[in-house]
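One protein chain is absent from this view; the other protein chains keep their places.
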Amino acid sequence: RKKTSVEPIAWYGMMPHPYKTEVRSGVERFEQETGVRVLKVVGQQWTQDNENVNVEALSTKGHKAFSIYPGDPAGANALFAQLRGRGQIVVSYGAEPDLPTPVAFTVATDIKAAAMTAAERLIEMMGGRGRILNVLELVTDINTKKRDDGIREVVARYPGVSIIQTISDMTQVSEATVKIQSALAARMDEIDGIITTGYNPTIAAASVLTEWHRDPKRKQIRFIGIDTGETVLQAIRDGSIDATIAQNPPGHGYISCLLLQRLLDGWTPARDYQFIDAGIVVVTRDNVDSYAAEVRKITDGIAADLNAKYLRPPQ
Amino acid sequence: MPTSATKRPGIGGRTLGLIISTTLLFAVLSLLSQSFLSSYTMFVISRQMAFYVLIALSQAFCLVVGQMSLAVGAIGSLTTIVLGLGLETWNLPAGAAVVLALGVGVLAGLLNGLLITRLKIDSFIVTLSMMFIYMGLRSGISGGSPYKVPESFRAVGQGSLLGIPYVFLLVAVLLGLVGFMFRSTVFGRRLLATGGNAAAARLSGIETGRMVVWAHVLSGAFAALAAVLWASKLGSAAPETGDDWLIVSFAVAIIGGTGLNGGVISGLGIFMGSAIFMLIKHGLVEVKANPYYANSFLGLLILLAIVIDRVRQIYSDKQKGT
Amino acid sequence: MPTSATKRPGIGGRTLGLIISTTLLFAVLSLLSQSFLSSYTMFVISRQMAFYVLIALSQAFCLVVGQMSLAVGAIGSLTTIVLGLGLETWNLPAGAAVVLALGVGVLAGLLNGLLITRLKIDSFIVTLSMMFIYMGLRSGISGGSPYKVPESFRAVGQGSLLGIPYVFLLVAVLLGLVGFMFRSTVFGRRLLATGGNAAAARLSGIETGRMVVWAHVLSGAFAALAAVLWASKLGSAAPETGDDWLIVSFAVAIIGGTGLNGGVISGLGIFMGSAIFMLIKHGLVEVKANPYYANSFLGLLILLAIVIDRVRQIYSDKQKGT
Partner (left out) sequence: MLELKGVSKRFPGVQALDGVSLMFAPGEIHALVGENGAGKSTLIKIITGLLQPDRGEVHRDGRRLRFRSYRDSLAEGIDIVSQEIEVIPESTIAENIMLDKLITRGKTGIIDWPAVHRAARACLERVGLPLPTGTVIKRLSAAHKQLVQVAKALAADARVLLLDEPTSSLTEHEVATLFGILRDLRDKGVTIIFVSHKFEEVFALCDKVSVLRDGRLVGTKSLQDLTRKELVRMMIGRDIDRAHLGRLDAERGREMLRAERLVRKGKVENASFAVRAGEILGFYGLVGAGRTELARVLIGEDRLDAGTIYVRGEKARIRSVADSLERYGIGYVSENRKEEGLLLQSPVRTNITIAVWPRIAGRIVRAVSRTKETAIAYRMIDGLDIRTRGPEQKTEDLSGGNQQKVCLSKWLAADCDILIIDEPTVGVDVGAKDQIHRLIWDLAKTRGKAIILISSDMPEIVRIANRILVFRDRRIVGEIQGVDDPAKSYAELSAAIGMHLH
């Protein structure tokens, strides 16, 4: 039998994905800086079911604290409660579970705010008027609604701006490509700007627009997306697309682990539940090769304030 | 061979191979890890297995009559939405909401079955279309947001009796009933006969069209049941319930020895199929398999389990041959 | 009926119904929208159709011999990774990387075929296991991040000749060849015979095991081709390529009249199947269908297309009958 030398903290990523790779880098930074070991586990599918199977298996191994992405905002709470019932501490990263929730902290992007920022920037690029194609990702995700609401709120503030069409339900890049292409084909004369608020549609839109703008006769279409896949950054460097929103995945990993470590050390949450906005940076051609530093600065800022703002010292 | 032929008390064919594989896997895991035999581990494993069994049964009912259903997950999803509406929006008592949700599952299955038999279109295309239709309805109705369920509703999915999850007990009983049905009731035998050879079944006075409809109704009912229990377990009615059932439903049913061409099913086999599937998944986390390659190990181990079965079969054929 | 080991010059069965449905849909879309007949719209629609055709063919090769492959998407994914490694990591010339990637697809198909025929395990379980194995490999190797492809590599996937995408031209030629193969060559006929009745084919001197292996090899090759072209079109080699191929591959092949039980295929049918599928998808965006319910409309329209075919069939049977 193996000796039990269980890492105190376990970090769970949904599945191999660029986002998880970046979060993981934050977790690794945490390990290096603190010397605390973290078990890093990645699942096979982006589903709550798969997460449950994997995390339940981890839970039996006796880790004391968990940093987990909530696969389904409501469903994850049952898992969190189960872990808490076994005396294990959980911090949610990446997305906010349904409230009320048994976890004390979420470290994530404030998605509605991010969507609003994106919409503001897009409208600014469009010169304050024109028609927008609004591309949402999943239809089975409550966050999609929040993003949509954010965008609509901003658009409502500009009389010259309207949403010409909303398309949605695309879990894969290929599906997103088909839909964005179809929308562009159907309304090429009307669309002035495109906003995408999910990873897959952003990748898809970047490739569709790169191809679209290759023909100089075609009309210039403004674009802002979210996340920073290599395809997207390359398209920004090329000038094929305008901008994207960089989230702070390393911060999600780093700060969630930092919190767990403090809690294990006896610090207690300042309030029952707190949302820690890990921040965003708008990436354009100007900062496409330096935005990572800006993101890191945000992380360091949050880390510095952590004890004072969110925690109470151990008794 | 699994159940199909009658009056055979022994455990035949694939099932035996699966029992061997499962036992091996179980033994390895108990040796590798101290926590494996803990009551919590057994609790979560057995509960998850129960869900796999339900989902597999939902597919197996269709397979048995020589059909298939791509809509099992979509029916589960639609059921979840109706459950959520009942519990949160319409504020029905839990019992009523559950009955309503199960009813919707049954209706969806009925609709599938009627379209297939009345229009004489093959089950693949009908259930594919219906899958899309139900999936659209669920996102349209729910807008993507999960529904809250009352605390009391969670008892069944989260509770246990002497450490055994209710869900598992329920499924064990159901599986026994299903096994009995296929072994010993006229209805069950008619389903099997329909899948075994529809022309022969018709010549025995069996209304095969009706059997096909029944199979889809049962499939819908089991998908709905899985969805309701899942909501109870999860503590919310989440629209994406069912999105990953399709492959699981086929995989567990077929690993468990259900014939892809109809006429063959084994309750015990499906149970063992779900055990294998779950133990492999759990085991990979347990042994800290490189998570990026986890799927590869899962695939290899499934293949291995079946190969063990083949080897056993070839060996036992040899025995009989001489 | 579509081609089933024959060369019938006329357009038979399902295909005719599909042509009617497609024409209807095309007419409706042209009337509804001015932009529909624009060159850009035709460009993106025809190119996407070409991908659907390739993916469907990858499945159809297996279906034709009475098998199936759950691994088409996983093979596509693995191929993409190898292509990415070749282009980005090993800095190979584009041609060499493509050959390497296609080679991996062929090998993966070969492996599937050999496991099925040598171990005598059914194709469902083998390709399920291999799907997991290949999927694990792709995430293990790539870590989930896409690979860069050089600018020059994009020419095929993004370019066009007189407004017709290269990809479409290529696929049209391939589809013609495949149709010819099944209609007229010994090899194609033998594939069909194997799927039509394996025992009869074997007793007619056809090495059915070898035919099954060949079918999987071809399936692998077409999946790989689809993946390579997709990378060229996308402008990057993305690991998630292929993740949504499974249902599409079955749907397009079967809507296009490929028999689920083997022995029946129609090149024109698959072409029409992909046209229907794509036109419905495009049409839903075109008419601004509520995106939340979009899937429901998709399902309804697929069903409708098949019902049109049924009605046509019943009507023509009546004509002939009396």
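Note that the chains are named A, B and C in the order they appear, and that numbering of residues resets to 1 at the start of each chain.
Keep this in mind: a contact is a pair of C-beta atoms (placed from the backbone, for glycine too) under 8 Å apart; a residue touches a chain by one contact, two chains touch by 3 or more.
This one's a predicted model, so the numbers in the text were calculated from it and none came from an experiment.
Which of these, C:G86, C:G140, C:G242 or C:G263, touches the one chain of the complex that we don't see?
C:G263
Just to verify: which one of B:A193, B:M278 or B:A294 makes contact with the chain not shown?
B:A193
With respect to the chain omitted from the figure, which of B:A201, B:V252 or B:I270 is a touching residue?
B:A201
Just name the one of C:L37, C:A155, C:V173 or C:L203 that touches the chain not displayed here.
C:L203
Of the residues in chain C, which ones touch the absent chain?
1, 4-8, 180, 184-187, 189-190, 192-193, 196-197, 199-207, 263-264, 317, 320-322
Which chain B residues would touch the chain omitted from the figure, given the whole complex?
Chain B touches the chain not shown through residues 1, 4-8, 184-187, 189, 192-193, 196-197, 199-207, 259, 263-264, 321-322.
Assume only the chains that are shown with their structure count from here on.
Take the average of all CA coordinates in chain B, do the same for chain C, and state the distance between these two points in whole angstrom.
About 29 Å, centre to centre.
Tell me, which residues of chain C touch at least two other chains?
135, 139-140, 143-144, 292, 294-295
Give me the residue numbers in chain A that touch at least two other chains, ranges are fine.
16, 44, 139, 169 - these are the residues of chain A that touch more than one other chain.
Which residues, counting only chain A, touch chain B once they are in their complex?
Against chain B, chain A makes touches at 1-2, 4, 16, 39-45, 47-50, 52-54, 56-62, 72-75, 77-78, 81, 86, 98, 138-142, 144-145, 169.
List the residues on chain B that touch chain A in their complex, please.
31-36, 38, 40-41, 44, 48, 138-139, 142-148, 154, 158, 233-240, 243-244, 278, 281-282, 285-286, 288, 291-292, 294-295, 298
Which part of chain B faces chain C closely enough to touch in the complex?
70, 115, 119-122, 124-126, 128-137, 139-140, 143-144, 247, 250-251, 254-255, 260, 290, 292-300, 302-303, 306-307, 310
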